[in-house]
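After this line comes chain A, so read on.
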Amino acid sequence: MLEAVNVSVIYEGGFKALNGASVQLAAGTVTGLIGPNGAGKSTLFGVLAGAVRPVAGEVRLGGEIVTQHGPAWRARRGLARTFQLSRELASLTVLENVLVAQPHMRGENVLSLLWSRRAVRDEEDAAIDKARALLQRVDLWKLADAPAGTLSGGQKKLLEICRALMLDPRIVLMDEPSAGVNPTRIGEIVEFVQALRAEGTTFGLVEHNMGMVRLLCDHVYVLAEGQVLTEGRFDDVIANTEVASAYLGAQS
Partner candidate 1 sequence: MTVYLIATLTLVAIAALAGLALNLQWGMGGLVNFGLFGFYMLGAYIAGLLTVQGLPPLVALGVAMLGVAALSALSALISVRLSEDYLAIVTLGFAECLRLVISYEGWLTRGMLGVSGIERPLQAWWPRGWGDTGFLLLALLAVLIVYTVLQALARSPFGRLVRATRDDPGVVEALGKSVLGVRVRVFAIGGAILGLAGSLHAFYYSYIDPTQFGPIITAYAFMAVVVGGRGSNRGVVASAFTLIFLLEGSRFLIDLVPGLGASELAAIRLFLVGVGLVALLIFKPDGFGREPRSALADKTSSRF
Partner candidate 2 sequence: MLTTYLSRRALLATSVALAASLASPPMSLAQQSPIRIGLLAPLTGIGGPYGQEEEQAARAAVKIINDAGGVLGRSLELIVADDETQPTAGVAAARKLIDVDKVASIAGVWSSAVALAVKPITLEKGVLLTVNGSADEITDGDNKNLVWRFQTNGKSWGEAFSKAMAKDGIKTASILVLQTPFTQSTIQPFRKSFTDAGGKVLDEVSFNAGQPSYRVEVERIFGKKPDAVFVAAYINELSAIAKEAFRSGYDSKIYAFGNAAGSNGQFVKNVGAEVAEGVHHTQQVPVGKSAAYSRYLKEIGKPDGTIMTFGAQVFDQIVLTALAIEKAKSTDGVRFGVEVPALVNADAPSIGDPAEALKALRAGKPFRYAGAASDFRFAPNGDQTDLTFGHFLIKAGDSKLVGEIR
């Protein structure tokens, strides 16, 4: 579905964030990326989403080479993402944050605003219904009118997830969705993801919460120093001593 082949990223100043990493997100599965901080997980997400351009390697989306296309192009083809550090649109309300993600809004076209006001209004009503369903699920609907900048860290994470899902994506890349989120809410995220996977959505997941990774991920990649250390089923990967020493620190 979505894959990166031998991608390398060098930041100006010579820092090699990725060094020939390859990952593959199979359709309808949840793929986990784990590894220590600074291993290049978020950079790899950036490459997959189109926000970071690799110096080498290529990215394929549904078999098509999309390396040269930016994040907006990929998003229009059903690729949604969340960010490691929440990037809420601070001055917009919670509801607006989610609504803005709704694709194909005619109301965003200035001329349609003039000619087809009725259609615009209907579209907006439909979008609000959809947003409400999402927000209610994560218990944010009660804050729909609050500026997003006033939310807590965990709430922002949830809001980001809702915003990504608003795109009706085929693929969702979630960068540490559980960070800062209240443990009881983590369960909801898990349910959310499982339900959508059942409908055929593909997920990529960067996560430090191993419980969540174990519950969700069909396939796991371990990254360290910009390279894929190993990959496989979660339990197999965990059993790998090198992985353990790199990341988990558990002396088995």
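Definition applied: a residue touches a chain if its C-beta (ideal position, glycine included) is under 8 Å from a C-beta of that chain, and two chains touch if they have at least 3 such contacts; residues count from 1.
If you want to know what made the cut, all candidates are chains of the complex that A comes from, given by their letters.
All of these numbers come straight from a predicted model, not from anything done at the bench.
Interface record for this complex: partner of chain A among candidates 1 or 2 is 1, by the touch criterion. Across the complex, candidate 1 is touched by residues 49, 51, 70-76, 80-81, 83, 87, 89-93, 95-97, 99-103, 105, 107-110, 113, 120-121, 123-125, 128, 132, 144-145, 163, 167 of chain A.
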